[in-house]
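For this depiction, one protein chain was excluded, whereas all remaining protein chains were kept in their positions.
The chains carry the letters A, B and C, assigned in the order they are written, with residues numbered from 1 in each.
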Amino acid sequence: MMMSRADYRTGVKPVWCRGCGNFGLLSTLTRKLFPGLGIPKHKALVVSGIGCSSRIPAYIDTYGFNSIHGRAVTIAQGAKLARPELTVVVIGGDGDFFSIGAGHLPHAVRRNLDITCIMVNNFVYALTKGQTSPTTPHLKRGEGAFLSRQFYPPVDPLLDMLSYSVSTRASFIAQGIATDTAQLGWLLEEAVRHKGFSFVSVLTPCVTFDPPELFDTIREKARYLREGEVVELPESSPDTPWVHDPQNIGLALRLAEVSLMEEPLLGVFFKGGGGMTDAGLSAG
Amino acid sequence: MMMSRADYRTGVKPVWCRGCGNFGLLSTLTRKLFPGLGIPKHKALVVSGIGCSSRIPAYIDTYGFNSIHGRAVTIAQGAKLARPELTVVVIGGDGDFFSIGAGHLPHAVRRNLDITCIMVNNFVYALTKGQTSPTTPHLKRGEGAFLSRQFYPPVDPLLDMLSYSVSTRASFIAQGIATDTAQLGWLLEEAVRHKGFSFVSVLTPCVTFDPPELFDTIREKARYLREGEVVELPESSPDTPWVHDPQNIGLALRLAEVSLMEEPLLGVFFKGGGGMTDAGLSAG
Amino acid sequence: MASSSVTVGVAGSGGDGVVALGSLLQRLAAWQGYFSHMLRFYGPQIRGGATAVRLSLDAEGVSLPKDSPDILVCFDWEKYLEVDREVPLAPETVVLYEKAPPSGLRLPKKSFEVDFSEASRQATGSDHNKNVVALGLVKRLLGLCGDRASEAIQTDEGLHLLKQNVAVLEAGELLLAGHSFAGLELCPAQDRSVKVVLHGNAAVAQGALRAGCRAFFGYPITPASEIMQEMQDKLPRLDGVFVQAEDEIAVMGLALGASIAGLKAMTATSGPGLDLMTEMMGLASAAEVPMVIVDVQRCGPSTGIPSKAEQSDLNHAIYGGHGEAPRVVMAPYDVPGCYRLLVEAINIAQRFQTLVIVLSDQWLGQGFVAVNDAFLKQDYPLEELKRPGGEETGDYRRYLMTDDFISPMAVAGEEGLTYQMTGLNHNEKGWPAFDFETNQQMHRKRYSKLMPLCGRDGLVEVFGNENCGRGILTWGSSAQIVLETVRWLGLQDEVKVCVPQLIHPLPERVERFVKSTDKLLVVEMNYSGQFYRYLRAQMDMPRKTELYARAGGRLFSRKELSGPVTEVAR
Partner (left out) sequence: MASSSVTVGVAGSGGDGVVALGSLLQRLAAWQGYFSHMLRFYGPQIRGGATAVRLSLDAEGVSLPKDSPDILVCFDWEKYLEVDREVPLAPETVVLYEKAPPSGLRLPKKSFEVDFSEASRQATGSDHNKNVVALGLVKRLLGLCGDRASEAIQTDEGLHLLKQNVAVLEAGELLLAGHSFAGLELCPAQDRSVKVVLHGNAAVAQGALRAGCRAFFGYPITPASEIMQEMQDKLPRLDGVFVQAEDEIAVMGLALGASIAGLKAMTATSGPGLDLMTEMMGLASAAEVPMVIVDVQRCGPSTGIPSKAEQSDLNHAIYGGHGEAPRVVMAPYDVPGCYRLLVEAINIAQRFQTLVIVLSDQWLGQGFVAVNDAFLKQDYPLEELKRPGGEETGDYRRYLMTDDFISPMAVAGEEGLTYQMTGLNHNEKGWPAFDFETNQQMHRKRYSKLMPLCGRDGLVEVFGNENCGRGILTWGSSAQIVLETVRWLGLQDEVKVCVPQLIHPLPERVERFVKSTDKLLVVEMNYSGQFYRYLRAQMDMPRKTELYARAGGRLFSRKELSGPVTEVAR
């Protein structure tokens, strides 16, 4: 059965602000990812948490569950175990994944089920009107123009996901940007194709609560990672550049140490070997 | 006021099994750490979660709180913020810290308050009678002699703590063993002295639920890390040995990648620079 | 003939400055001594969608906005239709609208198309200030031209937008000059003192600070975040502790930690966050750690409707959590009450070493009122922990059985008084105990210590004719509408109304009230009648007891309640 792009949208009108980066993700999913991989809509399940980004399931005509804050990845795993033939996609915000939901991630990584997590990183708690999130860039009070309420350093989602993956060597970790839907579409396809747990961080502007400088900076400093090509490091880096090899977790750890605010890297950070079979879990 | 060692014990008899590694930790605290640093007992607060190890506050005559499973580190931070002059020590099991409590750790690291966490890693849920914990070594069913119910790879506490610390560069991370109370005492003193968040993993035998081979292996393969000396890597390692420098987080990340079951490293993995002032938090 | 109370509605999209218009009007009027109450409504859009306010201005006291506004300013009919249930038109409503209404919509007689944008453009070159134009017009219609307006505009931070736009305001005042708007003019305010403008969430935060709260931990959640915001702004200057934590479990852990180390600690959240606090609530109760949680209720279950009020967390507040973990449950019913009750809550938490849950709700929390500032200036006695006397040294028993079941409490850091707490069943020393006798004894201690609260008559208010046998029992913000409805129907002598602000443990005064009635009505905004069932579980109710309860999502109106209220008074 062929699916047209329109097939993947419900009749529900998004509640997002005009210009919100979430529109980019929505169209990447409904126009690229699902039709591109030819996934029939009943074979996909989109699970989200709570946040602006997490409103997305109502707009996608696959099975969907806009669940509760921080727990989407647990629900997704349960569904995948029960029906391995489903393509399971988890969508949530930076708060969802790395604040209230942070405790579920190391365990999801080691279970290594074949699900794909998409973290909509807009560096802010948007739905609740602009509080700092765990990824809000760290600036001392008054030091910078924006987000000055953040007093402790941000968590580093990519580094954390990589460190969780050291034992399994089996995850897929990537970063895209909502404003480049072409690359994002490709990254998401790779992530879904990867047999095992995948995590994609999507840098996403929140036009209402992010200071515009934040995303301007990100877009300006962003560099693409390409397999087999030399990694462009920021000038401040003391490291000697190396050839990007997403199979090498040691190099991936070094990549993840590059500060996002100095140089946001877009591409596949790490792609491990195949995971355990899903059956492993129930054979317990 | 001088404190004798006996001053730090309450009249409560430990409920632990004869031979349990927790006795080693208890005596390290009451005979070495507190008297060694000359901390008056009313100036110390020991907060624990739930588990065999977490029973410890009732045995130590400082302020103590045997709280609930996985949350001790949150209570400890609240108390430290309220009374910065307290020496605050958190004690919990591997389940406490890295299963149910895992979500609190990245945030404790970035807040970087001056508290000391002691994870009693006995590789098992002991109090609940022997279930696998997140640190239980990974063996496929039937592959090894012990703990064969563990189907997914263990989390790696030291690597995780280090990766959380990359942004702050300010934590103290070490590993000791309950059977060497001399080194353990020194490590804990260093940890408490460190101005900022400290995490000490203590390899601890559970004589009731661990297969004896597990701890025999650990003791046999353990190697001490000493600043300025060359790190002894396991034979399987492709790395060229380097001189141990706990100030270097890149080296610390490499150290943490050495598999615990191949070569448990004992010593200070990382010791970052001073943290933010505690005041930073309330200045928010 | 001037009115003592006028209700103004405004509708449009977020970008039209709807809420700003309401706020400015409220503040301007407050400077003239008017009381007011503003309700805000939003459509589903996250930002910039349909928005409305309904605002009462009153010369005599705070009153609720009428069900339909006397004046409606409408910037955008399409958006209006998304929120029309919240600002419905009555035949008498004076409508001031910018663009022609859709064909299907029949407007009241006194409807006027006014080009606010054009007036703004004429005054400033941009239509950004069309809301200020409308404000000018409404101001004139209401006769709000008191001598303090220019002083207000010069000095009030909240009015600084007007400072640069006096010309725009004046342009607005000149519109529709040829028409007469009899009956919209407000009587002079009875008491000309400047009113303070704030919402329940701000009052909660300020009350807590007044009571000496110096540690706040929070996690963002609608509709409670403003409390966290206020604390984040104010605590640092008071040398207090503030952390936005990683989740609500951590929030409670941090707060318990601060409390055992001697700070008066609290948090605020809404339903989903309260759920996550459940296990910690039990720990606070078991270990007898003072703690205050404010729950700003929204529609449940689960995520429900985050931006709308409901009174459906009462069950969880009273009964939530495994085992038996006694706690105190309180509920303010108006904005000054939010302030006063937080002082009470912090006091009670300290005095009784207990968990106190304060139930507010979205409309109480987020609705701005202009009120007399007497409650801010009042003297409030503060309570502190019952302290060890000094003779304990060496054998300090943290959970000593005393006559009033409250044990002297030392806080971490005090010399000579070290002790160990635990959520395990424990003896007087705080050491684990696994026998039935200790378990029963400690349950008795934790329950009995709270019993004196039942005698706190001051925490229960009774309105109306105490001698009549017809009664209404209600709680929280619903009380405001019940009281207004009784007044509106002129039934003050026919029916009395009891509003407990202490709900659990149940005050004796509530029991006496119930016993003194032969016909009773219970009103609350939840589906299952939680308060009603809670009362039934505690005492016998008159045979003729009726319950009026329904889910949230829309405020009660006078019209809605007049049926049941008339019935009980009959």
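Just so it is clear, contacts are C-beta pairs under 8 Å (C-beta built on N, C-alpha and C of every residue); 3 or more make two chains touch, one makes a residue touch a chain.
These numbers were taken from a predicted model, which means no experiment stands behind them.
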item	value
Selected residue (touches chain absent from view) among C:Ala52, C:Val243, C:Leu276 or C:Val510	C:Leu276
Contact partner of the left-out chain, one of C:Gln154, C:Thr402 or C:Gln440	C:Gln440
Given C:Gly136, C:Gly320, C:Gly430 or C:Gly464, the one touching the chain that is not displayed	C:Gly320
Touch with the omitted chain, as defined above, among A:Cys20, A:Leu33, A:Cys52 or A:Ala79	A:Ala79
Chain A residues that touch the omitted chain in the full complex	10, 12, 40-43, 45, 47, 50, 55, 57-58, 60-68, 71-83, 85-86, 103-104, 106-107, 111, 281-284
Interface with the unshown chain - residue positions in chain C	43-44, 85, 270-272, 274-276, 278-279, 282-283, 285-287, 295, 297, 299-305, 307-308, 310, 312-313, 315-316, 318-325, 422-425, 432, 434-440, 443-444, 447, 526-528, 530, 533-534, 536-538, 550-554
Positions on chain B contacted by the hidden chain, ascending	15-18, 50, 52, 66, 68-70, 99-100, 102, 125-129, 131-132, 134, 149, 208
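In this section, only the chains that are shown with their structure count from here on.
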item	value
Identity of the chain that, by mean CA position, is farthest from chain C	B
Intercentroid distance (Cα basis), chain C paired with chain B, Å	45
Averaged-CA centre spacing for the pair chain C and chain A, given as whole angstrom	38
Computed distance of Cα centres, chain B from chain A, in Å	31
Residues of chain A whose C-beta touches two or more other chains	99-100, 102, 134, 149
Chain C, residues touching no fewer than two other chains	232, 244, 246-247
